[in-house]
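Omission of a single protein chain aside, the complex is shown with its protein chains in their original locations.
Residue numbering begins at 1 within each chain, and the chains themselves are lettered A, B and C in the order written.
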Amino acid sequence: MIQDPKIGRTVIAKRVALELKDGDIVNLGIGIPTLVANYIPKGVTVFFQSENGILGMGPAPEPGYEHPNLTNAGGSPVTFLPGAVAFDSATSFGLIRGGHVDITVLGGLQVDEEGHLANWMIPGKLIPGMGGAMDLVTGAKKVIVAMTHVEKGGVPKIVKKCTLPLTSVRRVNLIVTDLAVIEVTEKGLLLKEIAPETTLDEVLKYTAASLIVPEKVPTMPVTL
Amino acid sequence: MIQDPKIGRTVIAKRVALELKDGDIVNLGIGIPTLVANYIPKGVTVFFQSENGILGMGPAPEPGYEHPNLTNAGGSPVTFLPGAVAFDSATSFGLIRGGHVDITVLGGLQVDEEGHLANWMIPGKLIPGMGGAMDLVTGAKKVIVAMTHVEKGGVPKIVKKCTLPLTSVRRVNLIVTDLAVIEVTEKGLLLKEIAPETTLDEVLKYTAASLIVPEKVPTMPVTL
Amino acid sequence: MKNKVVSVEQAIEMIPDGAVLMIGGFLGDGTPELLVDGLIKAGKKNLTVIANDTAFPDKGIGKLIVNKLVKKVIVSHIGTNPETQKQMIEGTLEVELVPQGTLAERVRAGGFGLGGILTPTGVGTVVENGKQKITINGKEFLVETALRADFALIKAKKADFLGNLVFNYTARNFNPLMAFAANVTIVEVEELVPVGGIDPNEVHVPHAVVDYIVRGNAK
Partner (left out) sequence: MKNKVVSVEQAIEMIPDGAVLMIGGFLGDGTPELLVDGLIKAGKKNLTVIANDTAFPDKGIGKLIVNKLVKKVIVSHIGTNPETQKQMIEGTLEVELVPQGTLAERVRAGGFGLGGILTPTGVGTVVENGKQKITINGKEFLVETALRADFALIKAKKADFLGNLVFNYTARNFNPLMAFAANVTIVEVEELVPVGGIDPNEVHVPHAVVDYIVRGNAK
């Protein structure tokens, strides 16, 4: 098990980045998903869509180059890459809900055995609102959850059944954590890879859902 | 009764034009309604909207100035007036259905005592389709029907109850014909004006619906 | 990255007989004529066409009707093409009429991942036959369902190599809506510019929905 949380987050971002294919339209949520942009494989061109109304978003500008009308969904200044487009919120979610976004990477509070994600509220504690998450999970072609495997204190986030309010009844496709890569299949949660410096026992210990474990489970193809 | 059909149509167009107020957004149907554009009162600026996606449409261009991508809803070349805008069909009907068009002027096959208009098909005979008429009648702030008072052969077009398929259950506001101006009120069809060279008896004779006839009915304020 | 630019022939080759096509244009203004001619040259059959109208016998979608490539049209009117009415009466062409504003919203809904929209247009008329109605705050609306197609054949004024599109004046009409609503979107363009050659504020359709680009007459 990776001890340093920062390295853990990096491993997650690097592993998710390997899922991106040349030409993909990609929407990254805030938090860990944002880091994915730093690890796009060589030779792969992807286009970042942000729900506030842009496709072809580039990284943060150099100091002094910030423009108040060019921001990401977190409100931070970004840049245009060549071929970038701006559009209104209805069109932005037309792209999202209409299946024109190839991959969305989102953070998670819980994912359950059925592949249902909860990531927008903790009743009585944290009610930030769903923002665009419900539309993204419902509409994107492929949904990847990028999150730490456990909460602080070691409480599993991959559970039998979500106790927190669901984001969508549409199943997510892939869960990438600092311990494992898990695919949501018709038959259940399939353990695909284990993180570096991590054992199968650790994965099972920190997962509260049943996992389908193949005979051989490879290590994530990422460097620490 | 005006005998010359061409003069009759001109009277209708001139009278409808008096309904237009400064700043109005106006949609004109094909046929007689199109003629209205020729008689806008002095000092009144209106903006013509066409459902194929333009607001601020000007008259036909001079010969040689036709552009294939600047046409009206009848497919004929038009021009831009200053401040003209182009938009897609969804936006065009957003303007229409959303009540942003102040006045639509449409032709009619029948209008009945309840103010219901039929103007898009004659079963078994003529099925051109409704085009934008159903949206226009349902959504425009004010609907004016501009039509000859009778069919060829003298058959009344203002009837007790439409026998032809309705365009909308939304009542039209005003009917302008070559015989009369009739307002659709809560209590029924109110005769407002009679055309030049026309008698009350003629209006009543050629109208198959009950009319509310005030003691004094003025003549249409138009010159032949 | 995939090069989206193809020839008319390559584009047409992808389209099988019996396909459902959305075709842009309003009485021919904004219709991709090269793609229409390509369909005719290739002798496609049994097409279903979703479009605003069937234009004129010698223009735009009208040519597909005259050449009998089409078994069904979903349109808002057919008044300008006598051949459409003739084939309808003969029973060789099925015509489904949809109010123009409803057609625009149904196409948009199909592309935007909506199941449909609620419209007051058509309530109390023959258009409501067979449709669900919903009352909201005492007002009745028709449930009009989303439309999708196998292919959208659209026409733009300008594209960059990614497929960002700009339309021209009244040639815009249904084209941007249809771009979103098909499994494969093929655009015929008059002008192809380098990536980055269009102001991000001025793009009408983002490249995410465009699959193939065909260069039009003005290369």
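Operating definition for what follows: contacts are C-beta pairs under 8 Å (C-beta built on N, C-alpha and C of every residue); 3 or more make two chains touch, one makes a residue touch a chain.
These numbers come from a predicted model, not from an experiment.
Touch with the chain omitted from the figure is made, among B:2, B:95 or B:195, by B:95. Residue in contact with the omitted chain (choice from C:31, C:87, C:168 or C:185): C:168. Interface note for the absent chain: among B:40, B:85, B:122 or B:217, the touching residue is B:85.
Although one chain is not drawn, its touching partners on chain A can still be listed: residues 50-54, 67-75, 86-90, 92-93, 96-97, 127-135, 138-139, 165-170.
Residues 22-23, 25, 45, 47, 49, 54-56, 80, 82-87, 90-91, 93-101, 138-139 of chain B touch the missing chain (whole complex, contact as defined above). Residues of chain C in touch with the missing chain: 105, 109, 112-120, 132, 134, 136, 139, 141, 143, 145-146, 166-169, 172, 200-202.
One rule holds in what follows: only the chains that are shown with their structure count from here on.
Ranked by how close its mean Cα position lies to the mean of all protein Cα atoms, the top chain is C. With chains reduced to the mean position of their C-alpha atoms, the one farthest from chain A is B. Remark: chain A and chain B have CA centroids separated by 56 Å (rounded to whole angstrom).
Note: centroid distance chain B to chain C, computed from Cα atoms, is 29 Å.
Residues of chain A in contact with at least two other chains: none.
In chain C, the residues touching two or more other chains are 108.
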